[in-house]
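One structure below.
The complex is shown incomplete by one protein chain, all other protein chains being positioned as in the whole.
Chain nomenclature is as follows: A and B, assigned in order of appearance, with residue numbering initiated at 1 for each chain independently.
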Amino acid sequence: MSISGVKLLRSYLITKSNLYELLERISERNKLYAPLRHGDQVVLDLAKSINDILIDYIGHSTLPLKKILIPPREILYEYWIEKKSVTINDNLDKIASERIVIFGIRACDIKSIEILDKVFLREFHDPYYKKRRENTVIIGLTCVSPDKNCFCYFTRSGPEITSGYDLLLTKINEHYLVDVGSEKGESIIISNKELFSDATPESLEVKARIVKETIIKIKDKNDLPFFNEVYDQLVKRFDSREWKEISSLCLSCGKCNFVCPTCTCFDIIDEFDPIRNRGKRIRVWDSCHFLSFTRVASGEIFRKDRSSRIKQRIYHKIVYSVNDIGTISCTGCGRCIEVCPVGIDIREIVRNLAR
Amino acid sequence: MRERNIRISIREISRIEGHLDIDVMVNSDGEVEVHAKALEGTRIVENVLVGKVYWEAIEIASRMCGVCHAIHKLTATQAVENAFNVTPPSDAIKFREIIAIAGHIQSHLTHLFYFTILDYLGKENIFQMLRDKRDLVIRVINLRQLTDEVIKKLGGSSVHPITPIVGGLSREIKKSDILSAYEAFRNMLDLASDIVEEILNISIPDLDSKSLYAALTNRNDIPLLQGKIRIGEEYHDAESFIRDLNAINEPYSNATHFIYRSSSYMVGALARLNLNHKNLVPEAKELCKRYNLEFPNYNPFANNLAQAIEIIHYIHKGLSILDDLKQKNNYQNRIRFTIRKGNGVSVSEAPRGLLFHQYELNENGIVTKANIITPTAQNLKNLEETIAKYFNKIRNLPPKDIEKEIMKLVRSYDPCISCAARFRKISN
Partner (left out) sequence: MIPKQKPRVGIFNLSSCEGCIVQILNLGEKLLDLLKLFNIVDCRVLGVKEDYNKLDIAIIEGCVMSFEEEVKAREIRERSEIVIALGDCAVSGNINFMKDITNKPHKSKPLSEVIKVDHEIPGCPISSEEFYRVLIDILMGKKITKKSITVCSECVLRENNCLLEKGVPCLGPITRGDCNAICPSNNRPCFGCRGLADDANIDALIKAFRDRNIPISQYLIALNQMKHKGGEER
């Protein structure tokens, strides 16, 4: 998973039609997840036909990459009891045989992998996450048309990104510039050599220009501090009156958690069938906005007050996450702003509190 | 007032939809009078509908009945469409017809096997039937599941379907919906014939009780959603039929009892086949022939046999509609419409018979008046009269047996009291 050696970081060019050919070949041997159209939404999903894949889309998918690495509802294992012995059918075995390629994700989602890794692969390694992660190839797509709520520049997660992917594509006129980010990426190039040509110095210059232009687009829409530099101010404003106002708006609907590329909280459900003596252990996404989130076995709920719940989310992203894993965990994708029915905007909150 | 002796009083008849009591009284002249007392709490759905915007009203109207929810939803939708003068795309109409048919078959199965057949097999409930007819029960359950699958797939939800809306359907029709519904209907066909013959094999009591029958008709169909009303030899549209209905509010019942001009009439499967048997599919006709079942048939107990024949008829009907839809790849699911002031009425065939929904809407699409006439409300007077006739025939039996027989007759009408009892305040 690590990126070894500078010499790997080479660049190539591929034409659009060759790119489709590459995707076709990839899909033959892998589960290929790519941006697809679903109603008015862009969704990351299994591509049934290469022609359905969106290559030049605006912004990002509705649900982030985590939906593939930690599915919203996943049966971890099934078990059955027979004559006092328990047999376990672990989903890990299935995951181990899967080859996943995720195509077309943006810098904000690529950055999220780094954060997810820090959460799931710390002292304790989540085996399901780990297995999937090992079996996954990431082919990113540089963002040239940020959405109105995008602010990755201010979380230092984009639009330029130099690690976390296996391959990164950037549209350069009629071609795509392909940056290699790992051995896995390099091996894709090697086994499909005829589809690529070497990158020209001009194409590298064009990429640099495009990234600069994208930064300007993001800066034009946003007047923000860098999120990794507001730690102290936020800590000081913990009891600020503003939290009351924000929480009077919040619906506690939990959408922001579900669309966030770095919200990782989950719940475990046990289902048992007493007739067949079979059971399932299921992991489902959870949300810190739900009252039930902090309910413990005795029935006690620690964050009954809505403002304590919304604070938890914001502080987790910018303060607790730094304490815990050494980095903020907001990638500036703007999804939470996009989906919030009442227009709660993390940018405004941070800007006001950091003042 | 002449003195009346209550001879038979049955409380909360089991294995029907909703709460119904039956009193049989004999006066000093020996005349028999029957009261069918709908005792469901009066839900007065019409009052809830007034003041609601049309689409909300349709959702609420669907909640009239959890057994024939699909047809309530579709009839309410059609009534509003008539008020707005919109015709949905033909694909959407066919799609809805499939939902109606699946609902129809499901309701018949529930009624025949969970409620009725037990009377003939000497069982109290379906669980007892499990003991010696387990195979049959499982086949019925599986057949019922197939209808459920279709409603779920096409309607979005198995009870109170979501997709039918004014102007067509809320979401697009996918070819995969059509193919899976087709598959389900094919499987229904495989399961249904044995199951249906189980019903056709029962021997129903002899009772000649010719009455007036009313059902939807058209040239070559036994329509569920659209058609002219035939009653006796007359043909009507919904408006003119309703004008000739007289509502009787009996002090003993929470349901309004309807009569046509001055006589009671019967609606439901028997009425449908008595008036439309020529339009049965060949497979259903063949089945009638094999079981010596002839229509018109004036024995109200034969309503259950008619229901069984209908199961076969409508599975074939569903298959042929789906066959048509299968030929296409693109479907139109809805058309735009403008809300306008108007009065709309729609009549359909619910599993239990004619169902009317009538709405008066203002220029904002708000319901100002609502009127719903359910099949059971139309059948209650006829049921009372038939019970009286049957009582005369069996009055010498031991009281317990008379009760049993009367319950059997009530069940053969397949009454749905949840639907019917909505009109009057309960006296307490």
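The rule we apply is simple: contacts are C-beta pairs under 8 Å (C-beta built on N, C-alpha and C of every residue); 3 or more make two chains touch, one makes a residue touch a chain.
Every value quoted in this text rests on a predicted model; they were computed, and no experiment measured them.
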Original post:
Pick from A:H38, A:K94 or A:H125: which residue touches the chain that isn't shown?
Top reply: A:H38
Original post:
Looking at B:I101, B:V150, B:I165 or B:C288, which makes contact with the chain not pictured?
Top reply: B:I165
Original post:
If the hidden chain were put back, which of A:K217, A:R237, A:R295 or A:R351 would touch it?
Top reply: A:R295
Subject >> Hidden partner chain, residues of chain A it touches >> reply: 38-41, 43, 62-63, 72, 248-255, 257-259, 267, 271-275, 277, 285-287, 290-293, 295, 297, 304, 306, 339, 341-343
Original post:
Considering the entire assembly, which residues of chain B contact the chain that has been omitted?
Top reply: 12, 14-19, 39-45, 47-48, 50-51, 53, 56, 59-60, 63-67, 69, 110, 114-115, 118, 124-127, 130, 138, 141-142, 144-145, 148, 156-160, 162-163, 165, 170-171, 418, 425-426, 428
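The rule is simple: only the chains that are shown with their structure count from here on.
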Original post:
Measuring from the mean C-alpha position of chain A to the mean C-alpha position of chain B, what distance in angstrom results?
Top reply: 52
